[in-house]
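The block underneath contains the structure these notes are about, expressed in structure tokens.
Complex shown without one protein chain; remaining protein chains in place.
What follows is chain A.
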Amino acid sequence: MTKEEAESGRDDMVIDGDEKANAVPEGFDANYLRIYYGKLFPHADMFKWMSYGNDGKHPACDRSYIGRREFSFTLENDIYIRFQSFNSVTELENSIKEKCPFKIDIGPVYSVDPAKRHAYAQGGGDNVFTPVERELVFDIDITDYDDVRYCCTGADVCLECWPLMTIAIKVIDTALRDDFGFNHILWVYSGRRGVHCWVCDGKARRLTNEQRAAIADYFRVYKGNENSHKKISLPGPVLHPFLARSYTEVLKGFFEAKMLPNQNLLSCQERYEKILEMIPDASVASELRGRWQENKRASMSKDDINLVRWEQLKSVLQSGKQKTQGLRRCVEEVVFSFTYPRLDMEVSKHMNHLLKAPFCVHPKTGRVCVPIDPNNCDEFDPTTVPTLSQLVKELNRGGLRQDAENEWDGTSLGESVKFFRTSFLQPLLKSCKEEIESSYNAKLQQSKNTLNW
């Protein structure tokens, strides 16, 4: 389809939609996507973000910066085009509108324009085409929690298991800010079954692969795999301050108040066996098993059976007679294995990993990948995230409104764009400008000094 056709097609759709405003089918639809990219997708904000203050206004700006960033598109027919680059917001916007990608991925900033990488490769043996900058990214996926949730499996997610994502955000976000000192962090709903995190501080973007791997490992507590028993091991007499803080401030409370009762972790033998398995002392485990098998019927008290049994487990393991450190640590290990964030390590470790752009629409769910406010992540509800068809309906309903500055102001996407701008983009750009300014001043100073000589 040529660009003209695409645009006229889009207009038709709007008119068509206007006539029968309620006839928008649910879910994902290529024609709606065209409308979405035409009227709602925040092209300018995305471009500003990716430019990191290199907008040409300051003499020290790096004008080639944005043009070295890789974008890649997945088109309707599963054609995957990598190494796209754009030098202006118009180029970006036109290309998105024309190609109408089902998915937009963002890659690293390379040493040279990725679209011209072959030309540079002619130069000789040296590997000139190489990633030089990339946000530090994290990908957390609910499918990796299948062994600790009983409500859903695979890509499904409900309000019972979503809080696992919420506490992952809390643990990682706090550590990124307090431990690593990062400030510009964007959390995004991945559209279906997880969350993405973009750490955008200059310092984060310039990390080497080795440094990225170190941060990922700092967050890693899972040592086991499918073929060994223990999935978590917390050696040493006390926890590292980061783990201790995560445990007392987030994980423990969540496990006892939400996870235990909601997932019924100790309600029946099949489930409590999984927890008993984690106790290294067989006699302690069988003591608990005996008690729980016995009171199967007697437990008619009002207290939640999961909580009652958890208290029993804790008192046995942490009682004075359990001198061995391993047993005392076991309570924490259970909590960690059920609640601690499970990161996809590979995504974070390498600069050249692609990650889906915010504000894409997930083709399976039709939901927009909206930012999540880490300070209010408890309130985030994946089942009420605006969908493509809902947005098109809202657009059609407000079709005649002329007062709104942006189309999205009249839709349920408005809040998300506003949050993206005010809480993430503006502070980020402010510090980018400061960074550019100070490096400029440093250079000026330096050249002055050499002149004085």
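Note that a contact is a pair of C-beta atoms (placed from the backbone, for glycine too) under 8 Å apart; a residue touches a chain by one contact, two chains touch by 3 or more; residues count from 1.
Throughout what follows, contacts and distances are computed from a predicted model.
J.: Which of the following is the UniProt-recorded protein name of the chain this complex doesn't show: "EMBRYO DEFECTIVE 2813", "B30.2/SPRY domain-containing protein", "Cyclin-C-like isoform X1" or "Exosome component 6"?
T.: Its UniProt record gives the name "EMBRYO DEFECTIVE 2813".
J.: Which residue from A:240, A:418 or A:448 sits in contact with the chain not drawn here?
T.: Only one listed residue reaches the unshown chain, and that is A:240.
J.: Who touches the missing chain here, A:60, A:308 or A:345?
T.: A:345
J.: Kindly state which of the options A:56, A:181, A:398 or A:427 is in contact with the chain not pictured.
T.: A:181
J.: If you put the missing chain back, which residues of chain A would it touch?
T.: Output for chain A: 78, 80, 82, 124-127, 129, 144, 146-147, 178-182, 203, 207-208, 210-211, 213-215, 217-218, 220, 222-229, 231, 235-244, 342, 345-346.
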